[in-house]
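We show some of the complex, not the whole, and keep each chain where it was.
Labels for the chains are A and B, by order of writing; each one numbers its residues from 1.
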Amino acid sequence: MKTSPGNFLEDFSIGQVIRHATPRSVWRGDMQLYMALYGSRFAVQSAKSFAVAVGYPRAPIDDMLVFHIVFGKTVPDISLNAIANLGYAEGRFIKAVYVGDTLSTVSEVIGLKQNSNGKTGTVYVRSTGYNQRDEPVLSYVRWVMVRKRDEAGPAPETIVPTLAPVVDVAMLGKACPPIDCNLWDDELSGSLSRFGDYEIGEKIDHIDGMTVEEAEHQLATRLYQNTAKVHFNQFEEGKGRFGRRLIYGGHVISLARALSFNGLQNAFHITGINGGRHIAPLFAGGTVFAWSEIVGKSEVQGRSDIGALRVITRATRDLPCAEFPTGEATATTPGVILEFDYWVVIPK
Amino acid sequence: MKTSPGNFLEDFSIGQVIRHATPRSVWRGDMQLYMALYGSRFAVQSAKSFAVAVGYPRAPIDDMLVFHIVFGKTVPDISLNAIANLGYAEGRFIKAVYVGDTLSTVSEVIGLKQNSNGKTGTVYVRSTGYNQRDEPVLSYVRWVMVRKRDEAGPAPETIVPTLAPVVDVAMLGKACPPIDCNLWDDELSGSLSRFGDYEIGEKIDHIDGMTVEEAEHQLATRLYQNTAKVHFNQFEEGKGRFGRRLIYGGHVISLARALSFNGLQNAFHITGINGGRHIAPLFAGGTVFAWSEIVGKSEVQGRSDIGALRVITRATRDLPCAEFPTGEATATTPGVILEFDYWVVIPK
């Protein structure tokens, strides 16, 4: 068969390695589209002169853009028939990505579990993005709920991988060159607050809200070559449970990250993803707000230039975050739609 | 007069050569916007490393992006007052276009025919796109229905050009460098199916559907510097026959081409356009599906690396293609909106 209908639970087996299609070069044009889509303002990614001054060879590609491209490649093989994207863990940015690099992705199946209803199950994969020199640039685990092709068929052996609740601090900072903190210009970066100025337990309302249009999330999701049907096909989705296209969860992460600039101006690089939950869907017309809590601080091994903050950023739909809401949205009620737990690095 | 009202039937004469305005350099940013607009996934255009491995000096500009830019320049002179874009023929991609090339277009009037109503007529032009070295990169014929300025005026002499129903196979492959098929990685390209795996008469449902938003087709059409009024001006179109902006027909072609990846993954290059008909209009909110039929196969002269498939791709509006529909849509009913007959090359 020349067309791919996507894989079902039976198509996966533990240890299976899938080399995903469509390598993708990353260009300046991607960064500028990314800026137009989210309004990102972190100085290292925005300005070549700033990046070079502090120690990068050139302005690096935004971390979440790398994530989305690496992720997009896995969709046709892993989640084309997914019912839900359940979670992420053990995400590590291993090497900086620059303009002209070509990314491709390989996934290994590390867990399988049929649900008690016999109709669906969970697949766990570890996906690794590589550049054109076959160097890993990003690795993460995600698990998705997929349909069984044949409900009457046997269940796969249940194997649920043990996943670290938090990325080991010894693994952080790998994609970040040495930073010259004396040349880090706090006026240009937008804030005087550095590593020492953040405290565990501190909560930050990122204030601004951003309303999402259909054209915007479709442009973004196609840019990532993410082919999940639910994002693009109103003809089908109009008949589905929500009556609407569902916005790619990664779009919400990127919005929240861009909004978080207002309060985390110097946290220039996401170095690890501890976990992420898409709690409720976002539809076009919804307005996304965000707030963050500092839940951990750590030295970065062998580094005196940067420290790491463990941050949980919550994005809401149609709910400003001045009171740091934790109530979960549903498909129809406002509230938290994303909980994203990650490590950022920040100059000392 | 400093502003151009566009040309009418009387303004054209057989043999007239029009050198169109606004040369246009093509950049990576165009490719990335093109990816964001259509989600194209052919490996040669997507990845520098893949393109270079198989024999390109670098990743080439997508064929249809070249077409749209070359086409866009002709609009102010040829079709600003067009009632309908009636057809294409004898399209040939002659030379690959790379980032940094500057395209401009020259058209020759090769046919004229007043309609029996005396109010309109058909103009046939052969348009050729050139790069900055004055090398032709693309040539095609199109014919459009335009208004007469003065209905009482004399009819032009009727000259209807004889057009080849199919591009001569001797003309194919000119824009494609020698391809090293041993280095063509079928996992990365997304399919094992090569030239020998396709049969005449074979039909392929491309499965996926893509809903189009106003902002998307407007961004695309402006990117091509195509100024046709019907695509942009809701104030006027709201009073017109459809009450809505009409989507540029080329947008449908690019959507269909991108959707056709699912089934034609290795057909990396459009080398000839035999014909194309825009059967019914597409409006924002419509969902485009597509299916293809292999209607011919040919060796490419002097080439053992690639073969050519003649494909007819039909795009539909709001109609999935599992049953390979041929029923034509109208402005208000679902069905086929585009029939596009073209040659692609594919590795052997």
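Convention: a contact is a pair of C-beta atoms (placed from the backbone, for glycine too) under 8 Å apart; a residue touches a chain by one contact, two chains touch by 3 or more.
Fair warning: this is a prediction, and the values are worked out from it, not measured in the lab.
Asker: Let me spell it out: one sequence, repeated, and 2 copies placed. What is the copy number of the whole complex?
Answerer: 3
Just so we're on the same page, only the chains that are shown with their structure count from here on.
Asker: Using mean CA coordinates as chain centres, what's the chain A-chain B distance in Å?
Answerer: 36
Asker: What residues on chain B touch chain A, complex-wise?
Answerer: Those residues of chain B that touch chain A are 27-33, 35-39, 41, 43, 46-50, 59, 187-191, 193, 197, 204-211, 213-216, 219, 262-265, 285, 287, 289, 318, 320.
Asker: Residue numbers of chain A touching chain B in their complex, please.
Answerer: Answer in residue numbers: 2-5, 19, 21-25, 27-30, 32-33, 76, 100, 102, 104, 132, 213-216, 218-223, 225, 227, 229, 232-236, 245.
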